[in-house]
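Sharing a structure with you now.
Here the complex is missing one protein chain, while the rest keep their positions.
== chain A ==
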């Protein structure tokens, strides 16, 4: 009975809403938003823990200080731009630089608005575990990497040394770098960051040598200390042609982006997200609580919020 009435009511509703006129998909929000009559903010979480830390703290403050409901959805970097442009999510809190998408959505279509720095500077590079770098100090220069290829070999790297890369969604030039720097290495994609971290911890437990694509800020450095391998220095524009890259990765000030409509009409939530800015140490603290101590993001955020009142009060004013 009840189901039938809902079905009838539902289909009537559908008819009235969809019966005529155009339906712009880009104006449709998530069906789970705004349930139970409260204002909802949709945040995209990327798969790495630093991004989870941003979202956890923002979510905690939105819910407990501003009275919003927050829904999060995990999306990879490039699709997140897409979702942001369509209004499926309202904010993207940590972007590592996607010039092509920025051109398309921020400059041309104006569906996405910049919301300033996150306050954290990101850097991608090649790393070896510190215990290995201490025994072999010269491994930290790329010119000597070929000497150690033998030691970095695994069953997956087929006779060459293994350079482990993470998720396919991350910014990487590693294949081109290996080729252009004439290194005797094979790039092996772990396929996801989770798999990469699991493998690195497993190697570290046995004190085995490994060479990996990694980035900072990252909580794993606290658990597995790693030293960066120097690549040829980064110069503006040296990574313009993806095929010919032969230089290190830049230092990127991470950016926040908001959906344009949300930025205009998002009220207190939008104002708060524009002001949200914290340091690398803060982010790492929360990340470590989540990923290493296995706290839920909410508990971790609460712990941080309770002890950093002056920092977050400024975002709300």
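Simple rule for what comes next: a residue touches a chain if its C-beta (ideal position, glycine included) is under 8 Å from a C-beta of that chain, and two chains touch if they have at least 3 such contacts; residues count from 1.
Just so it is clear, contacts and distances are computed from a predicted model.
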{"item": "Options \"Formate dehydrogenase iron-sulfur subunit\", \"Quinol:cytochrome c oxidoreductase membrane protein\", \"Phosphoribosylformylglycinamidine synthase subunit PurQ\" or \"Glycine/betaine ABC transporter permease\": UniProt name of the undisplayed chain", "value": "\"Glycine/betaine ABC transporter permease\""}
{"item": "Candidate in contact with the missing chain, chosen from A:74, A:103 or A:144", "value": "A:74"}
{"item": "Selected residue (touches chain absent from view) among A:67, A:137 or A:168", "value": "A:168"}
{"item": "Selected from A:188, A:226 or A:305 as touching the chain missing from the view", "value": "A:188"}
{"item": "Given A:47, A:252 or A:311, the one touching the chain that is not displayed", "value": "A:47"}
{"item": "In chain A, positions touching the absent partner", "value": "1-2, 6, 9-10, 13-14, 17-18, 22-26, 28-32, 35-36, 45, 47-49, 52, 71-80, 82-83, 86, 88, 104, 154-156, 158, 164, 167-169, 188-199, 202, 205-206, 290-291, 294, 296"}
